[in-house]
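Below is one structure. I have some questions about it.
Every protein chain of the complex appears in place save one, which is left out.
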Amino acid sequence: MPDIGSAELRVLLPVLAPLLGALAVLLTDPYLDKGRPKLPLVYIALGSLMAAWAALGFLWGDRVVAWSGALAADRFGLYLGFAIATAAGLTVLSSAGYARKMGVDCGEYYSLLLLATAGMLLLAMANDLLMVFLGIETMSIAVYCLAGITRERPRSVEAAMKYFLLGAFATGFLLYGIALIYGATGEVRLERIAHHAANRPLLLAGLGFLLVGFGFKVGAVPFHMWAPDAYEGAPAAVTGFMAAGVKAAGFAAFLRVLLTAFGGEAAAAAWAPALWMLAALSMIVGTLSALAQTNLKRMLAWSSVAHTGYALVGVVGGGGVAGNGSAAVLFYVLTYSVMTLGPFLVIALLSRAGEEFEQIDDLAGLARRRPVAAAALSLFLLSLAGIPPTAGFMGKLFVFRAAIDSGWLGLGVIGILATLVSVYYYLRPIVLMYMREPRAEFNASEPTDWASHFAIGVAALALLLLGVLPSDAIAASLESVRGLW
Amino acid sequence: MFTLTNCLVLSALIFAVGAYGVIARRNILIMLMSVELMLNAVNLSFIAFARYYGSALAPASSGTTGQVFVLMTMVVAAAEVAVGLAILIALFRGRHSVDPGDLDLLKG
Amino acid sequence: MDLTSVASALPWIPLLPFLGFLINGCCGTRISRRAAGWIACLGPLGAFLIAYLGLLALAQEQSPRAFLECSLGDWISVGDLVVRAGLRLDRLSVVMALVVTGVGSLIHVYSVGYMSHDKGFTRYFAYLNLFLSMMCILVLADNLVLMFVGWEGVGLCSYLLIGFWYEDPAKASAGKKAFIVNRIGDFGFILGIFLIFVTCGTVDFAELFRWLASAREGLPAGVAFAATMLLFLGATGKSAQIPLYVWLPDAMAGPTPVSALIHAATMVTAGVYMVARLSFLFVLAPTTLLVIAAVGGLTALVAGFYALTQNDIKKVLAYSTISQLGYMFLGAGAAAFGASIFHLFTHAFFKALLFLGAGAVIHALHDEQDLRRMGGLGKKLPLTCAAMVVGSLALAGIPPFAGFFSKDLILLSLLEAAHRTGQPVWYLLWAMGLVGALLTAFYSMRLIAMAFLGAPRGDAEAHEAAEDPPVSMGAPLIALIFCSALVGLFSWPKLFGGFERFIHYLDWVTAQVPAAPGELGHGVEWLNLCASVGMGVAGMAAAYFLYVVAPARPRELVRASPALGRLYELSLNKLYVDEYYDRWIVKPLQAAANYAWEIFDVLIVDGFVNGVAAWVLDLAASARKLQTGVVSYYAISLLLGGIALLGYFVLWV
Partner (left out) sequence: MDDLIFTAASIVCFLSALAVVTRKNPIYSAVSLILFFGGLAVIFLLLRAPFVAGMQLIVYGGAILVLFLFVIMLLNLREEELGKEKGGRFKAFAAVAAGALALLVIVPVMAAETARDGFGPLASLPDGFGSVDHLGLALFTQFALPFEVTSVLLLAAIVGSVMLSKKHV
């Protein structure tokens, strides 16, 4: 019987906060007026996410392992936990107005958002493969439903269906991988897998299946094909949350498994070339496909595939615990989650009742009608393109540097070339916004959505801060990787 | 022959059959069932490995882990099916088709 | 002057214009135009004063290598990458800072008048202030990364200002062109920085200098060559050299004061400044220096060639700028960094003057830029005419105007390089410089002749209404006239018992190559001087003859010989003369220029760039087709990926 004492409960705090929030939302919802905006739900959700933030900050420190080793509160998990909680918080802020416009201002929406957040935080802190599996599934099931939450929109339901079918398929692979690893070692605890005299062929086969499962969750080519469809179809606020949160949590678990269970030199030498291929393919396919898009959300989806590739560059060039690559990945994913969330917040802000604002051509002349939104969107896109002084530049710098330092020159070159090409499609919307005549359709009479503006402002500020003064965040990422043991 | 290896081989074959079902069939219901086949195949592997590693009754022993994992997988499978069928119903309401080939609004 | 107190004021040099940017950018709609104009001008003026105090403080120091330093703390500190951001004012950066803020202030004042009727008045000044701030960061940066930040910042502002009138798609696309072409150069710059950091472990100028001096085996020659070539690629982008010069002529789409400030006086010279700043690195790579000189010489010649036939007054000046930048790189390539910076210095004044003068003409004629529709403006616009004449004389290198001294020094440095290295190629470069000087003088005179001399050819009404600019525009013109006439005296040649003060002022902060034994001798110096002045005079005279004197000549010929009666009929018509020139001078020149243009622009630049772009877009379209929308295919992709991964792990490892 584990001692349900302070350590057990403490470690669980960041997960409990959104969970209790979800329950509170579900219990409050029936008592609210149907016709009025359901602001109390927003307050509850925000409050619980702030509590999660506080809990993450409270736990920041030495590694604490609890629940018979199932959960580890260490800097590694908490680092991206901050990204997840922030993404969720900003999504809630922007949802206050957006959910009403899309007709989903209901308890289910906020509770699913919070449950998904709880799943992501569990995933980020999971320390054995069973928790990894459950974390992924909790998160995924909530996100499948969120993707289809605007049920009247055929695209939304289609996105949910595609995401779900492929997700379930990939789950099979992930699970088989875990089974084979368990078969090879008799263990599911990550650090014990590493120390076990393993049955090598079976272990490697298991690793192969595992990479399929994780590759799917983070959207690496060739397991990426759900991403564009799901991103395009899902409502904008959900897409942003998906792009930021799912990827952050996925990478947290992915990296932890690779570093802890397969961090040995022999194992790393086995998986590095495989990930090399995934990274290269993701960068190339993602960048090329994004070039030809006319839908902003879809373009961002392809760009997220490319960004998965950039992050994988850091994983390949990780250099284990001693190297800087893994820390670079953490920093990269942190910045990525903010800069990919931003454009979706803007899309959510600009959307009108039941109608998404998603065509790139619709952006024409936006700078004159909505200068703040246009400026923020430009900043996000510049950061995605990796142009200084934004965070995206710093992230790319460290990732590519790590790869080149550890001898993966080819991957670094592919990355830099992909970045160069990507500038084209990131700049196109900016050019449209600032240099074309606006269309007549902009509706300026809507009341200003302050919550959404605030969320966008926070994201923009965070990007600039991370870009200009990245030292603390990078130092923390280095500590995080060192604190893994 | 009832051996560990044969159990694993059977598991691999069923997994492949399930994977075949997902990619070859054009009926979302059957695709979902195929996913269930895959998960069950994995369960078989888990139970077989649990049989191999089981030498103690302690909760922390290796054998126990495998069996517990299967229980968790069942919960997940049930939850997935529920969600999947709910999405299918929402989809069918608008489109009257269970053919994944008809899901063609999103592409490119 | 207290050194430390001035040093601590250094951040205000970029900050003051930045404050202007913030005020004008954020509350531009809420304050009056008058206030916005004042705010915009005060920032650069304040920055100029601080830079001037810096100059005085430096002058008090004993050591010529003294510098003022203001650390901004550790900017990035991660593992072994520590970037300490700081500002650093030494003799080189103070010259640059004074030029930037000084000319910048004048142009700000001028802009108040020039842009007074534009609806984007405050936006314009916000951008202009931001530009100045970024330029000061570029100049004062004490490390490559911070310099790159400024470098990108000025690029962004340039892009915004070129596309300032974004309602016009052609102008917006000019902005894009500038942006994209510069990305190519910046890519080289980033790689260069990266290479230096990987090799030397630092990006700080002072530390880099120490590292190079102390490293036992020094920098491997290959690395030095690669790094300097990459950096120079960055410089060709920003400073519009072959092959990346194409954006600058299009950049003339922006308001004229912008062309004066950004695309003539300051930003485009950033490449030259960067080479001088890192001169201690560049001298380690003699091959790169030769490439720099060759590119510079070729650019000077080709761009000068283009300028001969341009009819848009701003395009003439744009090509002239490219050509003069080529001279600066010629000097830098000959390791005469001081001379190169001196030319940058003088060029900033006379080219700003020319652009502002051109702006006054355009302003007076209500946005008329075509030289063929001008003429005879000399009497209507005396001040403008004076400005343009002084500017042209300086540009053509006629003594005692500023351009003469600097161009002479650069040509001389080429001879010295030939003497020092013994490579005859430097003589060829010298000859190219001389021919370039001839072309420069020709098109300068042509510009004056077509705009100010002769009879008015354009709209008579507009010509009648044209008048000299108001005080706010006139005062900067007058200031620049004096500067263009006089700044050359800072470096009175040795030949005339001078001291070459400016050059020696910089000697201590730019790298020196060991001089060859023995002097060049006064004979060579005299030869150089005479050749350069001779070219200038000859060019101007030729243009004067062809554009001003010659219209009378056919008539004399006809009077002398009745056999030319038929020609007389034609020659009465002024068009005949034009056609005569057209056939024998303009057409061949144009054909040659067009030919050159086709080779460089169409074939190499456009062809290559468009070819690659088309190929990539084709690829993108086919990549898009893979995403069929059918889940089954997605699942197959997943399965095949899984099989590949599994195959790798099971069968390969």
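Which chain is which? They are A, B and C, in the order written, and residues in each are numbered from 1.
As a working rule, contacts are C-beta pairs under 8 Å (C-beta built on N, C-alpha and C of every residue); 3 or more make two chains touch, one makes a residue touch a chain.
Note that the structure is a prediction, hence the values are computed from the model and not measured.
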item	value
Missing chain: touched chains present in the view	A, B, C
Option from A:L202, A:V399 or A:A459 whose C-beta touches the chain left out	A:L202
Touching the absent chain when the full complex is considered, from A:M131, A:L259 or A:L384	A:M131
Residue in contact with the excluded chain [from A:A24, A:L59, A:L122 or A:M299]	A:L122
Residues from chain C at the interface with the omitted partner, ascending	632, 636, 639-640, 642-643, 646-647, 650-651
Hidden partner interface residues of chain B, rising order	1-2, 4-21, 23-30, 32-34, 36-37, 40, 43-44, 47-48, 50-57, 59-60, 63-64, 67-68, 70-72, 74-83, 85-90, 92, 96-101
Touch residues of chain A, complete complex, unshown partner	1-2, 12, 19, 22, 26, 67-68, 70-71, 103-104, 106, 108, 111-112, 115-116, 118-119, 122, 130-131, 134-135, 137-138, 141-142, 144-146, 148-149, 151, 160, 176, 180, 183-184, 197, 199-202, 204-205
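Throughout what follows, only the chains that are shown with their structure count from here on.
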item	value
Third chains touching both chain C and chain A	B
Contact-richer chain pair (by C-beta pairs counted) among B-C and A-B	A-B
Distance between chain centroids, defined by C-alpha means - chain A, chain C (Å)	45
Length of the line joining the C-alpha centres of chain B and chain C, rounded to whole Å	67
Distance between the centres, which are taken as Cα means, of chain B and chain A, whole angstrom	26
Where chain B touches two or more other chains at once, by residue number	19, 22, 100, 103, 105-108
For chain A, residues contacting two or more additional chains	161-162, 165, 169, 228-229, 292-293
Contact footprint of chain B on chain C as seen in their complex	624-625, 627-632, 635-636, 639
Chain A partner contacts - residues on chain C that touch it in the complex	74-79, 81, 148-149, 152, 163, 166-167, 169, 172, 175-176, 179, 183, 187, 194, 198, 616-617, 619-621, 623-624, 626-627, 629, 631, 633-635, 637-638, 640-642, 644-646, 648-650, 653
Interface residues, chain B side, partner chain C - complex	19, 22-24, 26, 100-101, 103-108
